[in-house]
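Note that one protein chain is taken out, while the other chains of the complex remain in position.
What follows is chain A.
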């Protein structure tokens, strides 16, 4: 696991996890979330999301996807993982 990724007490309980996006000083809250089998599945899901955004998502807003971070929260609003987009490269 990368040094920048925070994942403390990992829960095995299935739940809804919210993929909030942080880009420089802006924060884009996710109000819908994804149903995941456990907290342990969060990082892989966040990396897959980041990878698809880098590959396919051409936007007028983000100049550099590698300035972005996915801040994943659980239903209680607690941050369970922080995944910088640069980690996609580290995983290759």
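The working rule: a residue touches a chain if its C-beta (ideal position, glycine included) is under 8 Å from a C-beta of that chain, and two chains touch if they have at least 3 such contacts; residues count from 1.
Rule of thumb we're sticking to: contacts and distances are computed from a predicted model.
The subunit not displayed here is recorded in UniProt as "Crp/Fnr family transcriptional regulator", chosen from "Crp/Fnr family transcriptional regulator", "Sugar ABC transporter permease", "Ferrous iron transport protein A" or "DNA-directed DNA polymerase".
Mapped onto chain A, contacts with the missing chain fall at residues 19-21, 23, 28-32, 34, 49, 52-53, 56-62, 70.
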